[in-house]
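Mind looking over this structure? Questions follow.
For chain A:
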Amino acid sequence: MSNQSSVEIQTEWDIVAARQLGRNVAKELGFGTVDQARITTAISELARNIYLYAGHGKIEIQRLTNNGMKGIMIIAADNGPGISDVRKVMEDGFSTSGGLGAGLPGVKRLMDEFKIDTTQGEGTDIRATKWLR
Partner candidate 1 sequence: MELEESNNVLTGIVRGEIDAHTAPVLREKLETYQNEKNLEAVLDLSDVNYMDSTGLGVFVAFYKSINSNGGHVKLKGLSARLKRLFDITGLGDIMDIEAVGKGGK
Partner candidate 2 sequence: MVQKIDSQYKEILRQYMQRQSEQNLYDGQNFSRQLIAENTSPEEVISMHKAAMQEMYEDLPDVVWHSFDLLIEMMISYGLALQERESLLQRQEELRVEMDLAANVQETLLKTTTPSLEGLDIGLLSIPARKMNGDYVYFVSDQEGHAGIAVADVIGKGLPAALCMSMVKFGMDSLNNSRARPKDVLDVINRVVEKSIDDSMFVSMFYGSYNAGEATMTYGSAGHEPAILYRAKSETFSELNSKGLLLGVSPAAKYEEHTVHLEQGDLLIMMTDGVTEGRNEEGFIEREVIFELIHQMKDEPAQVIVRHVYDELVRMQNAELSDDFTLVIYKKV
């Protein structure tokens, strides 16, 4: 199971699977309990967005090494409607998922690096990275 590096998101159950995958990788890399919780919360949030707004997509978990530093990258990709106003969804107080109330600004806060690429009508690709300290 730890070899699997991605989870298809189609139902709400898949969110749990994506969390589990992320937690396993994070644990193996040596992240502590608090950071594990942050990483899985970020995964939850991204997977939920896919489930609620794109309907179908993928969460991919990558292990990173850079100059001896270890890290984890979450890639959330979908072919959904895309986000029309990225600046707006990245604003505090504009919560899209309504669930955790965190939304994308929350994901950005939980992780060290955050990149979003979205085209209306084509889909969204979000990459969020956390480095092990």
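Brief remarks follow.
What we mean here is this: a residue touches a chain if its C-beta (ideal position, glycine included) is under 8 Å from a C-beta of that chain, and two chains touch if they have at least 3 such contacts; residues count from 1.
A word on the picks: all candidates are chains of the complex that A comes from, given by their letters.
Bear in mind that the values here come from a model prediction, so they are computed numbers and not experimental data.
Screening 1 or 2 for touch with chain A: in this complex the touching candidate is 2. Residues of chain A that touch candidate 2 in their complex: 32-34, 37-38, 40-41, 92-93, 100-102, 105-106, 109-110.
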